[in-house]
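Note that one protein chain is taken out, while the other chains of the complex remain in position.
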Amino acid sequence: MATRTLWLVGLGLLGLLAGMAVLFNSSNADEASTGNSPYFSPAGLPNAKAMVSATQACVEPLEVIRRQHGQLMQHQRDDTVHQGIRGSQHSLKGCINCHVTPNAQGQTLSIHDDPQHFCSVCHQFAAVKIDCFQCHASTPE
Amino acid sequence: MSETHADATPRRQFLKYAAGVLSVTVAPSVLLHTFATAESSEPVSAQRRWGLLIDTSKCANCSACVTACQQENGLSSEVNDTVAQWIRKVELQQPDTGKVTSLPMLCQHCQQPPCVDVCPTGASFQRADGIVLVDKHICIGCRYCMMACPYKARSFIHEPLTEQKAHAPRGKGTVESCTLCVHRVDAGELPACVSACGESGNKAMLFGDLNDANSPIAQRLKTEASTALRADLRLQPNVRYQGI
Partner (left out) sequence: MSSVTYHKLAGQSVRFYALLLLLASMLGGGLFSAWQMEHHGHIITGMNNHIVWGMPHIFAIFLILAASGVLNVASVSVIFGKEIYKPLSRLSGLLAISLLIGGLSILVLDLGRPDRLIVAMTHYNFTSIFTWNILLYNGFIAIVLVYLWFMMERRMQPYYPLAGKIAFVWRLVLTTGTGSIFGFLIAREPYGTALLAPLFIALSLVFGKAVFLLILMSSCYGGQRELNQRVIIRLKNLLAMFSVTALYLVVVYFLTFAYFEEQRGVVRFFLFEGGVYTALFWLGQIGLGVLLPLFLLYHPRLGQQLRVITLASVCIVVGGLIQLYVLIIGGQAFPLDTFSGMQVLSSSFGDGQVHAYSPSLWELSLGAGGVALALLIALLAMRIFDILPACVSEEQIPTF
């Protein structure tokens, strides 16, 4: 009897630890699945400042950028930080500069102040917490 | 003084041999990373080695370099034990002669950096052109590099930050230090402290490519006396001083 109680206590503690792990683990989630959600419509998002070319909206076809922007940015990030390769199109700074635009009041707010921030909208919908903006600027330069 | 990369200290050599035993398992991923191709600009190469020569006799009682660094990189101008300082002014006195020297103290960008040796995840690293950086994406905030640095060049971010500069991302829970304004250097500009020192008229800081024999910095180092701080540790810093 007492042994079973103890097992329960032990399991409870493990659960507590797992809970803490989830609480602490704010990053590393799979960001790829946000693009093609049947419920989410990107139509409500503000337009970017410019098309990348006459025929293409973003630096990659929309299917690619929506699914893989996480991986693309991560690849670029490692190249930039470690090898000083700059000016490629997959930088976080590039995304922010083009996509984060003034709101109806003409203000450009950071992701911490604006629930309608370009990055927030999808990520909140998909419940994917990103930690990019603990360090990176979330508004254009 | 010999400045070649091959002149590794015994300490580092020992660690390298010890590392060799286990490194077989990680070698493939490291190699893949090294040979990743450039997308639009070239990776930095070891043909360049950025360095800084600081002439303390020209360093006046001003802090233009410190202010410029704070503005460029979005650092706080507050001074306390938990605020990051990438560059600081230090005033020294030679105890035997009484001579007073003022100098800027920053990451010395060692060629044999102890912070890189001790970092468990490889977040502290040295770029091919000699600049020592922290990859904050893989820094876990253990602070072992701060224990290992003999120059106290590094700071830990103790609080959540907001309104960082786009070219200088920084955030809570990671360690950081002078980047030699890597974003400016990659764009062909001078580090902010060096430009500010020049604009102030003191011109105590000279920045350039140590591997280019014709560069002003290499010329001066070749003809004039200079010293490395804690030269006894043989870390071969790329930042050197004159007049101390």
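Every chain is named by a letter (A and B) in the order it is written, and numbering of its residues begins at 1.
Here, a contact is a pair of C-beta atoms (placed from the backbone, for glycine too) under 8 Å apart; a residue touches a chain by one contact, two chains touch by 3 or more.
Keep in mind the model is a prediction, meaning the values are calculated, not measured.
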Which residue among B:57, B:93, B:162 or B:219 touches the omitted chain?
B:93
Going by the contact rule already stated, which one of B:139, B:168 or B:239 would touch the omitted chain in the full complex?
B:139
Contacting the left-out chain: of B:62, B:128 or B:233, that is B:233
Decide which residue listed in B:73, B:111 or B:155 touches the omitted chain of the complex.
B:155
Even though one chain is not shown, subunit B touches it at residues 11-12, 15-16, 18-19, 22-23, 26, 79, 81-85, 88-95, 100-101, 105, 114, 116-123, 138-144, 146-152, 154-160, 172-175, 229-233, 244
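The definition used in the following text is that only the chains that are shown with their structure count from here on.
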Taking each chain's mean CA coordinate, subunit A and subunit B are separated, in whole Å, by 31
Parts of subunit B lying in touch with subunit A, wherever the complex brings them together
33, 36, 38-44, 125, 127-129, 133, 135-137, 160-167, 169-172, 174, 182-183, 186-187
Give every residue of subunit A touching subunit B within the complex, in rising order.
76-79, 81-90, 93, 96, 110, 112, 134-137, 140-141
